[in-house]
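Here the complex is missing a single protein chain, while all its other protein chains stay put.
Note that the chains are named A, B and C in the order they appear, and that numbering of residues resets to 1 at the start of each chain.
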Amino acid sequence: MNYQQILEEIYLQSKSLPIIGNIATTIPELANVNPDKFGICLTTIDGKEFSVGDSNEKFSIQSVSKALSVTLAFSHLGEKIWERVGVEPSGNPFNSLVQLEYEKGIPRNPFINAGALVIADMLVSCLENPKEEFLHFIREISGCDTINYNLKVAQSEKDTGFRNAALTNFLKSFGNINNDVDKVLDFYFHQCSVEMTCKELADAFFFLANEGISKNGKQILTSSQAKRINALMQTCGFYDESGEFTYKVGLPGKSGIGGGIAAVLPKQFSVATWNPRLNEKGNSELGMYALEQLTTKTGMSIF
Amino acid sequence: MNYQQILEEIYLQSKSLPIIGNIATTIPELANVNPDKFGICLTTIDGKEFSVGDSNEKFSIQSVSKALSVTLAFSHLGEKIWERVGVEPSGNPFNSLVQLEYEKGIPRNPFINAGALVIADMLVSCLENPKEEFLHFIREISGCDTINYNLKVAQSEKDTGFRNAALTNFLKSFGNINNDVDKVLDFYFHQCSVEMTCKELADAFFFLANEGISKNGKQILTSSQAKRINALMQTCGFYDESGEFTYKVGLPGKSGIGGGIAAVLPKQFSVATWNPRLNEKGNSELGMYALEQLTTKTGMSIF
Amino acid sequence: MNYQQILEEIYLQSKSLPIIGNIATTIPELANVNPDKFGICLTTIDGKEFSVGDSNEKFSIQSVSKALSVTLAFSHLGEKIWERVGVEPSGNPFNSLVQLEYEKGIPRNPFINAGALVIADMLVSCLENPKEEFLHFIREISGCDTINYNLKVAQSEKDTGFRNAALTNFLKSFGNINNDVDKVLDFYFHQCSVEMTCKELADAFFFLANEGISKNGKQILTSSQAKRINALMQTCGFYDESGEFTYKVGLPGKSGIGGGIAAVLPKQFSVATWNPRLNEKGNSELGMYALEQLTTKTGMSIF
Partner (left out) sequence: MNYQQILEEIYLQSKSLPIIGNIATTIPELANVNPDKFGICLTTIDGKEFSVGDSNEKFSIQSVSKALSVTLAFSHLGEKIWERVGVEPSGNPFNSLVQLEYEKGIPRNPFINAGALVIADMLVSCLENPKEEFLHFIREISGCDTINYNLKVAQSEKDTGFRNAALTNFLKSFGNINNDVDKVLDFYFHQCSVEMTCKELADAFFFLANEGISKNGKQILTSSQAKRINALMQTCGFYDESGEFTYKVGLPGKSGIGGGIAAVLPKQFSVATWNPRLNEKGNSELGMYALEQLTTKTGMSIF
């Protein structure tokens, strides 16, 4: 498979597409990004790397981080994390409180905000220095020591994140947050503020394509656990557009409102895309297009 | 009408009723009350007072205070308060977030928690010393200088009020809270912690039976405004049991989880009851029974 | 009180108001009405009658009939009708299925469509010739033998009433409809198709202002039952605008999408208005305005 040629074709095609969507405005600090940045990086299971566009520029990974935080919690706590968060698609927007009320404080899955906040609470409980250790974990799986939090973005989210504060307090009212609300939010806002390049993101998700083993050979999750994280990304990774992404692209993946998407084809490759423009559902329209083209042109998908 | 005899009959009847409901447990500090306390006090428009049972014991008025805080906001700000809160029954439990999400942060009415928090935000904005002035207002309309906040109860609500913190943050995410979340909650928890006797409560609600004029002759609201607060209490005063209360009792009223109820028959009387046992909807079952008997025995109701 | 002069003032004022709302289009047969028709008729408890405008023209009473069908069921079956339908405001549009699903097929009140269909089912069960007897009942309480169903309107509703068919089937799936779906719908569509004038409607609602006794002296409901129907109209008579109507007008009443409203001030008068233009909530904007002016100008309301 000539991945480089395919990526270049996709990149070229993307230039002639109508421009769809806008930069996220909910977090003021994110609004300064050039909306036309576009990069793709693909890493095959045998370690080759292919990229086009702005694949070496850092961006805010935002909710893409939820796939990594649930991985870290899963590796520490195992199946018991599912006592406090479900594995079902929510059928609702990412920050909805409605379902949570009907379901007594157990979030549908770890990729909606409520679920990610419960996972954050677990990490705050089981890690000694949660922020340091989470950063260390990301650096390790991506093999890159320069990855860092963007403290301005974290602060910006804190200043405006009333919906997340509402969710955390709501969860705590149901007994599903053990730590102080402020402590959980502080971890969560830092987690979302991590900045990475497409290349680093593709490398970080390599273990999910490789039966749990990272690019530098470390067993992050068991093979079975890695499959389960992939299954979760397949049904829940794109909020209430998860079905659409599965239908069109057919790869497990996770999006973020910074415009990034990370996805994997098990036993074949991991891939990351980045364009800051979001569609109505909060996902990168161009990234979804690129990945749809990737599976169409290669004829490869999980289905 | 021999009100004293009627109250005594009701009091006697109530002794032979099956015991229904339990003390509210959501606020730990309230759990120490004797669940069998029961008092009624009725003040006629011409100033006579009738009472039975524990009508001179202080209790936590809790949500009964919402009728007084909306009155204070209404008197300061007039009809424009309805730009930020509605006048419709919610059809949902008092602390529900669901409707708020569908309706973009405008609470259905000022008697569900979300609406009362928006009213609290208005008072924090328009009063110089909100807590002092609110207390002063209550003392004035009830003609009793010893009424006070119970600081332990206020603190207890603060320590456990995650649902209210969720609501306030949620409202702020929709732009319907102007002040700091903590400041609004502090006012709200104090407002709810006010302690009054049945007698003081009946006196405080006198102005709603008397075209806006308090027992000591002060014009609190215009006649038309007083009617409107009564209308609101009629449709929304008992959460999702408002219809039931209207159906059975036929008086505008407001309940609280401390077990108190205040109600009025315009141009006739104001009345307050207290028993700490709550039914499933969070209203005092015995108080509702007493008021139903009152309108049945007197043949007087608004309908 | 010079009612005639007040009605004429209101009528005159109404001419200079901006025109709001449109004729109901859901029932094709109703779309042919002149949207500018406007009439009011008021009958005092001592039998005097005052009217302005098109108060002697027939119109389709539609949902105003729900107050009469629940009265007929209440007089036959008593309090047990509340085992199958509630007395709480719904907080939702008149034809919503959502609440019904959460609440297992017990409609919130008899004035939303679901509730009126359950009442229709009760009448189909307990009357020998339901359509004949219901018509007879309306003729009797209004003292007018020419009142009739409009069969074209009934047929028109049948041809397009898929939402009502959905509701009835849904209720039956919960076991809350005993008769054949088609039979219940047939009765319901006839009930709604009744045509009356403002004068006839004011006369028909007279018993609700007069402790259950009709204009021609017949005891339709007990005094207590009449109060309870009034209570229901107060909290639930205007769908999700019931709070607004109570707040502004302060009279128990019932609206219909034919543009009619009937309301009462207990012990004083019954009143009916008609203008075919509906606001967004499905209520006659001009009728609501007229009744608001009536209570403002007379200074009389239940509060």
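Everything below uses one rule, namely that contacts are C-beta pairs under 8 Å (C-beta built on N, C-alpha and C of every residue); 3 or more make two chains touch, one makes a residue touch a chain.
Every value quoted in this text rests on a predicted model; they were computed, and no experiment measured them.
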Chains still shown that are in contact with the chain withheld from the display = A, C
Note = The listed residue (C:Ala31, C:Ile81 or C:Val181) that touches the chain absent from the view is C:Val181
Inquiry  = Touching the hidden chain in the complete assembly: which of A:Leu97, A:Cys198 or A:Leu232 does that?
reply    = A:Leu232
Ask   = Any idea which of A:Ser65, A:Ser90, A:Asn150 or A:Gln293 touches the chain not displayed?
value = A:Ser90
Task = Have a look at C:Leu167, C:Leu201, C:Ile229 or C:Leu294 and name the one touching the chain we're not showing.
result = C:Leu167
Key: Where the missing chain touches chain C, by residue   = 96-98, 101-102, 162-163, 165-170, 172-173, 181
Ask   = If the missing chain were put back, which residues of chain A would it touch?
value = 86-92, 99, 108-109, 223-224, 226-228, 230-232, 234-236, 240-244, 246-247, 250, 252, 266, 296, 299, 301-303
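As a convention for this text, only the chains that are shown with their structure count from here on.
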Ask   = Using direct touches as single steps, what is the fewest number of steps from chain A over to chain C?
value = 2
Query = Could you name the chain whose CA centroid falls nearest to the centroid of all protein CA atoms?
reply = B
Query = Given that chain A is a copy of chain B, what angle of rotation, in degrees and a multiple of 5, matches their CA positions?
reply = 180
Ask   = Which chain has its C-alpha centroid at the greatest distance from the C-alpha centroid of chain A?
value = C
Request  = With over half of the numbers shared counting as same, classify the chain B/chain C interface as same or different.
outcome  = same
Inquiry  = Quick check: how many Å separate the C-alpha centres of chain A and chain B?
reply    = 47
Query = What whole-number Å value describes the gap between the mean CA coordinates of chain B and chain C?
reply = 32
Per-residue overlap in chain C, given as positions that touch at least 2 other chains = none
